[in-house]
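For this view, one protein chain was removed and the others were kept in their places.
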Amino acid sequence: MATYTLKVRRYQPESGEGPYWEEFDVDLDPSLSVLDGILQAKDRDDGSLAVRCSCRAAICGSCGVKVNGSSTLACKTQLGEAHEAANRRQAGDDAAPPRGADELPPPGSAAGSPANPIVVEPMGNMPVIKDLIVDMESTHWAKIRRVTPWLLPHGQPPEREYVVEPESMIDITQSMACIQCGACVSSCLSMEADPDFIGPAALAKAYRFVGDPRDAETVERLHDLADDPHGIYDCTHCFSCIDACPKGVAPMDQIMRLRRRAEENEIADPNNGHSHMAAFTSIIEKKGTLDEALLLQESYAPGVKGKLKPTKGAIKGLLGSIPTAIRGIRTGKMRSLPKLIPGVHHKLPGGAQDEVKAIYRHAEEHGEELNLYIKGEEGDDE
Amino acid sequence: MSENLKVAYWPGCVSRGFTPELHGSMALVAERLGIELVELDRANCCGAGVIAEHNQELADTLNARTFALAQQTGLSMMNICSTCQGAQSECQQRLDADSAYRAHVNEALSGQGLSYEKGKDGFTNKNFLWLLVEDYGLDKLAALVQRPLSGLRVGPFYGCYVVRPKHRLGYDEHPERDLYLEKVIETLGGEVVEYDGARKCCGFPVITMNRETSLRQAGTHVGDALDAGADCLVTPCPLCHLNLDMQQPEAAKVVNRDLGLAVLHLPQLVGLALGYEPKQLGMGKHIASTGPVEERLAGVAA
Partner (left out) sequence: MPSHDVLVIGAGLAGQRAALAAAEQGVSVGIVSKVHPVRSHSNAAQGGINAALNPGDSWESHAYDTVKGSDYLGDQDAIEIMCREAPEEILHLEHLGVTFHRNEEGKLGTRAFGGASAARTYYVADITGQAIMHVLYEQLMKHSGAVARYEEWFCTALALDEAGECCGVVTRNVADGSMELFEAKSVILACGGNGQVWKPTTNALICTGDGIAMAYRAGAKLMDMEMIQYHPTTLAGKGFLITEGARGEGAHLLNAKGERFMERYAPNKMELASRDVVSRAEQTEINEGRGFPDGTVALDVTVVPKKRVHEALREIVLVGRDFAGVDITREPIHIKPGNHYTMGGIKTDVDGRTDIPGLYAAGETACVSVHGGNRLGANSLLDTLIFGRRSGVDAAARAKRGEGSRPSKAVLEAEGATIDAILSRGKGSGRRISEIKLELGQAMDRHVAVFREEAGIQEALETVRRLKEEAKTAYVDDHGRVFNQDVLAAIELGYMLDNAECTCVAALERKESRGAQYRTDFPERNDEEWLKHIDLQLADGGPEISYSEVTITQWEPEERKY
């Protein structure tokens, strides 16, 4: 049993005042959850503290919050661990050096240096209704509905079940594990910069259908998601959603799988995402290390066709890069020939480039996609 | 800690491309720190997470080759790029998790006489920041400081690929890896400036795909650091450096405010404290002027 302090971001819409902080002391075992703490505060001190919660066991997805700045489920975050995370730096002293785990003040220590409280806030990227309750309908659910989240089979169903590859059902179990808690949406950095981004939850949900052999509109779905400038190529690849997700859905991985499927279907998107990926891959095959100038050019205007008939976006992109290039030349970053002229970049020395090419041949032949969520990691004893 | 560290050194692509000042300053710093760098000049690009989007096995094999080349030297590996760290750690996790898959990947390398062996000689792959704190030692670093960075207010910018996802970047064993920049800054005598964007995304991965989303992120984080009173940012990732420094004037347009904040590579910050001059460390090549940093340090003799 220990005493923890929860510093909660509160907001009373009927008060006419803005959001404010309120601290609650709770007495609970370190293995119990932040939700247990919030509920004790509700039970003992203030029943008006509003939080969505139901199952307490990380399956209903109700209690999405931010704990110490990280989006997560309140019921899944242990008080002891949250206290530790909040106290890596000394309380109120941002300049003090971070403390080792054994130097942390015990929770509720009155004497000596005060402990940092556990900070609890509502989820991000969504409007706050009251205290820890956010409006998920306008952001999260609207985006889910955007990806046509129901099966689109063609024709009549068979008499018995659709016969499908067993692996396909296991494969999409990862997307199916999503409990719609919104932690990924809350943590999404692309969405922070671009609120129109379709977002990790909706795109993970989209993969559930793209990967389902019973769905007959795979190509249409991929086009829909790739052609949208705020679609699969708007993901800034920051892993925040993977870190936030309490169920191992790994939304960013699902987005990357959607990109692979789009590539397999030769879908050229207006964001140059496809050409960027193709250019990067082909440059390494030829040169072994990155030729940045060539990458830039090939991303916008791929191949001969891209250069002879550049799209409007390509022209805009290439022209837009010129000021940056000029600055680079001026300061001396890009003074040598290989940097200025796309394609002049050196290959790997010795026979190394051939070794790289051999790797490409082998990988293109097989292209295995190992998914540790499905396969699991071999234990030390195996 | 250890006597002279010797590492198999993967410098990455961009440090020898659009951020040559990084490659140069790392060489200087290694010399003064007494770290011997055995450069893997036959190694290939890590894929930066982009090749894995196209073909996961390809990315895993390319990095298995790099690991194998490093293992041939009998040394552990060091990189100087958050993106290399993250991309390679992801591939390494898959290779280490499944012996059948590892064997399949090694098949592609067998023709070159290369093979990636899990755990051979205690093999690790660490970026310079982790190496500095965990293997080199901050006490040892402190003892070599010739020019303490007194009064220099530094904002850390980690780069996504070394802080997420925690489960495959060794955070269970080293829970403070997302505080190492702060530790280094303080060890060098500088002042840490905390601001919202320290562990967020610079936007580099989408610079060609959604320029607005990309530069809005870079511009916002640079702006937040300025508002918090930073004299400069420091980052262990050259790709972040490209978006935060080289694109800074463009980012300023997107977020509609003046910026002008110097962005230093980690080895440059260390190099300044070790007594090197800004020009030696290639700081003149930056787009966002490092003048204010130099002024701040002018009063402190080396």
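Letters A and B mark the chains as written, and numbering starts fresh at 1 in each.
Operating definition for what follows: a contact is a pair of C-beta atoms (placed from the backbone, for glycine too) under 8 Å apart; a residue touches a chain by one contact, two chains touch by 3 or more.
Owing to the predicted nature of the structure, the values given are computational and were not obtained by experimental measurement.
For the chain excluded from display, the touched partners among the shown chains of the whole complex are A. Across the entire complex, the residue among A:Ala50, A:Leu318 or A:Val344 in touch with the chain not shown is A:Ala50.
Note on the undisplayed chain: of the listed residues A:Asp212, A:Glu298 or A:Glu355, the one touching it is A:Asp212. When the omitted chain is restored, the residue from A:Ala85, A:Met169 or A:Ala268 that touches it is A:Met169.
Within the entire complex, the positions of subunit A that touch the omitted partner chain are 12-14, 31, 42-44, 46-48, 50-62, 76, 129-131, 133, 136-137, 144-145, 149-151, 153, 157, 160-166, 169-170, 172-173, 176-180, 208, 212, 214-215, 247, 376, 379.
The rule is short, and it goes like this: only the chains that are shown with their structure count from here on.
With each centre defined as the average position of its C-alpha atoms, the distance from subunit A to subunit B rounds to 21 Å.
The residues of subunit A lying in touch with subunit B in their complex are 88-89, 94-95, 97-98, 101, 189-190, 192-194, 197, 229-230, 233-240, 242-243, 256, 259-260, 263, 271-273, 276-278, 280-281, 284, 288-292, 296, 299-300, 317, 320, 323-324, 327-328, 331-334, 339, 348-350, 352, 355-356, 358-360, 362-364, 366-370, 372, 375-378. Looking at the complex, you find that subunit B touches subunit A at residues 13-14, 16-21, 41-45, 47-58, 60-62, 65, 86, 93-94, 96-99, 101, 104, 107-109, 111-112, 114, 160-161, 164-166, 175-176, 179, 182-183, 186, 191-192, 194, 200-201, 203, 205-206, 208-214, 216-217, 220, 246-247, 249-250, 284-287.
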